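A single structure is presented below for examination.
The complex appears here minus one protein chain, its other protein chains still in place.
Letters are used for the chains, namely A and B, taken in the order the chains are written, and counting of residues starts over at 1 for each.
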Amino acid sequence: MTIEPLLDATGVAKNYGAVAALKNASLSVLPGEVHALMGANGAGKSTLVKILTGAITANAGRIMVRGKAHEVRSPADARRAGLVSVYQEPSLIPDLDVFSNLRLTQTPVEPFREWVRELGVPDLDLRETARDVPLAIQRVLDLARALAIEPDILLLDEMTAALPANLAERVLDVVRRQSKTGRSVIFISHRFVEISALCDRATVLRDGETVGVVDIEPGVEERIVELMLGAKVEKARKTLRAVNESSPPPDGTTRIAVRNLRFGTKLQDVSFELKNGEVAGVVALEGQGQDELFAALAGSIKPSGGAIEVDGQAVKFSHPVDAVQAGIAYVPGDRSEALAMKQSVRENIALPFSAAFRNWGPISRRREGAKVQSAIERLQIDTRAQREVQRLSGGNQQKVTIARWIAADARTILCFDPTRGIDVRTKQEIYKLLRQLADQGKSILFYTSELEEIELVCDRAIVIFGGRVVDILPVEIADEPALTRAAYGLPRDAKADVGILANVQSDKVAT
Amino acid sequence: MRFLRNNGWVVGLSVLFVVLSIATKVIQPQYGAGDFGSLVSAVLPYAFAVAAQTVVVIAGGIDLSVAAMMALTSVTAAAMMAGASEEYALFVVPFVLAMGLTLGAVNGILIVVTRVPDIVVTLATLFMLQGAALLVLGAPGGGSAEWLRSLIVGTVPIPGVPGSVTAWFPKALLLLVILLCIVWIPLKRSRLGLSIYAIGSSELAAFRSGVPVARTKILAYAFSGLFAAMGGISLTMSTGIGSPIPGPYLLASVAAVVLGGVVLGGGRGGLLGPIIAVFVLRLVRTDLTLLAIDPNVTAIVEGSIMVAVVMFGAFITMRSRSS
Partner (left out) sequence: MTISATSIQPPPLGRRFKRFMSDYPLVPLIVLLILLVLVLNMLSPGIVNQRWIANTVKFAIPLALLAGAQTMVMLTGGIDLSVGTAATMAAFIVATQSVEHAPAVAIAIALLPALVIGFVNGIGVGIFRVHPLIMTLGTSLIGVGCLQVYQRTVISSGTKYPDVLVWLGTGLTWGFPNALVLFIPVAALLIFIQRRTGFGRLLYAIGDNERAARLAGVKYWQVILVLYMLSSALAGIMGLLYVGLIKAASLSLAEPLVLPSVAAAVIGGTSIFGGRGSYTGTIVGALILTVLTTLLTILQMPEGARRILFGAIVLLVTAAYLRIIEDR
């Protein structure tokens, strides 16, 4: 059987500086198939999508469309090659009305209207400004616009994520029918249910490489999870609780209590407690509300509902300084968000000292130096390049962001993916540091995209999916496969696909 | 209903303009067609400055060099027409317009190529254009063709309509409306116009919709330059000379843009709002003068209104971003 693939990408690689986002990715899509693209956080899915749609250019690799090599340098190029994408965030121009948006992309209006009706939005007014259209409908319009162009390959990135059940159903239905006309769909989703219901095959990425292509059949979820984790499944089981055994159990007094926290559509209902002397892990796929949770706790955003209590007192943060004064420090995942890159290590660590108005006066070099020095030593920061923080390695930069709050003696540290993109040795040091801090009675909320870190560092794992806490696992059973399953919204002990699908049905009714 | 929702701001401004007109009539019962004519002549350069600013602000930028560009094009026109024949002006006008278009495009190219923020680039070109204007004419001077001057003097004779009515249609108004319409309406209807709104609204979404972002930005600045050149020529037309020192058009243009319902940051608004806003701002000045307030105090009041409007605009932008 030699059907020529519609899209054939091989050996695609992309580097950002020294970091390889994609090493060797390949993706082959046959005519008329719905092809799932899967991978854990940071596996390289979004990079591959960006390359296919021309948002960025690859450093290496070959992309063939219908047997011909294609140079895709912009979304317009990709479109000419017959590849159209619907992105996670709506891409209608917010200030133009729908009709102008169609005109801008030269989309035929009548087919568009038909698709919109087909997708379950009967009464769309084309003169409506895109900004005023509800988010879910905007996504449907994006899809309809893509369909109206009649692309050979349609790329759907988390298409159903923000959709209510009835619309999602329609969308899936249309996608399925699309494939019957000989067109192909690349379907990116975190939801196994949809994938098993819709897709023919799945390509699985891990660490920037394609690790497998599987046919979708009953029971394939386990196989995909295995592929996404790779050899780590075995390794993780062996190292279980190696580090953790030494640490004493948390003393039990509650430091922060989060009750029914809500923020827009991102946080639906999050409740948990963080105890003194505890490292609580947060596990979630990308964009499940973890960013908003941390931002709310750090005082950067105001939640739209629910309550936060610190030491039993209800608090309302209107500026990060309120959180800082309550002893809550936030270490953002993106170092460029936390550091004044052109300043020295010392100035970065000492930044919180000068924040309050009363500390604007002359600085006591000796006192400050002592505090900064002890923090530097504690974290073993390599300060040879201390003139500008931007010249430090990623690991050392990350240490500086944490050192700042150790020097400031914060009681609670919110660490958002602190080990992303840094070297192994520094990672180990950070694990040790977090444990030490907990042993001193400090409390730490630790989001990580690398699931094996949960076992190494945390006392518990709080799993968030779709803006809700779906499970809280004690560390004893929080191995990588269990966490992955939980993060994908799969129930704890289900192995059979029957159970999953059954659960899905009830899920849909519920929403 | 939709018309009111989408154009509520413009309607509100128009109402404000009418109210101010009535107030003017109350303050000064003799206020008549002649005064309206001089109001329009005074508005002319401001209106073009505002049009120039509006295009780039919609595209998500800002052009600080508007006033300097007007000064340069004005002195160029005046210097070329000084002592020259009447027909020569037929060549001067398109030349100066092309110059404005080109210099505007240079602004855009500098922004795209150097990747320095537009506010800094246009600040630098503000100084350079000012310097260039001084090189063209060291002091106010030059001349203007008579026919060009007569374009904005007097009223439009409409056959069959009594003079008392045509008196309210000064030629300057006609010129303004025609010039703005022949550039703006085709632009707004074209895909380029849509693209300008698109890059101002969301550069990422525009890129994903296949809009050539860099080219659109350059063209937006080119149109800004074109409008500024029109403003420069109108200055020469109304004064008969060119002055190398830029007038107070920069802040006025930003204020009118904000007051006209164009959001600083881009993507929203049109040209009609800012143009009405210019009339409103000028009429406020007229009223203050009619109330026999010291002209310098008038300048303070005017400046304060503009600053207040800009602050209000920034406040609105801030609110809409945080929500």
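To be clear about the criterion, a residue touches a chain if its C-beta (ideal position, glycine included) is under 8 Å from a C-beta of that chain, and two chains touch if they have at least 3 such contacts.
Please read all numbers here as calculations on a predicted model, not as lab measurements.
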Chains on display which the left-out chain touches in the complete complex: A, B
Contact residue for the chain not shown (choose from A:Ala298, A:Leu379, A:Val457 or A:Leu483): A:Ala298
Listed residues B:Ala124, B:Leu174 or B:Leu187, member touching the removed chain: B:Ala124
Identified contact with the non-displayed chain, of A:Arg62, A:Arg117, A:Arg387 or A:Lys432: A:Arg387
Per the touch definition above, residue among A:Pro31, A:Gly212 or A:Pro320 touching the missing chain: A:Pro320
Chain A, residues in touch with the chain not shown (by the definition above): 298, 300, 319-321, 324-325, 330, 332, 336-343, 346-347, 350-357, 359-363, 365, 384-387, 390-391, 404
Hidden partner chain, residues of chain B it touches: 62, 64, 110, 114-117, 119-121, 123-128, 130-136, 138, 244, 248, 250-251, 254, 264, 294, 296-297, 299-300, 302-304, 306-307, 310-311, 314-315, 317-318
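The working rule: only the chains that are shown with their structure count from here on.
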Centre distance in Å when chain A and chain B are each reduced to the mean of their C-alpha atoms: 46
Touching residues (chain side chain A, partner chain B) in the complex: 53, 55, 74-76, 79, 85, 87, 90-96, 100-101, 103-105, 127, 129
Chain A-touching residues of chain B, taken from the complex the two chains share: 2, 6, 191, 194-195, 197-198, 200-202, 204-212, 267-268
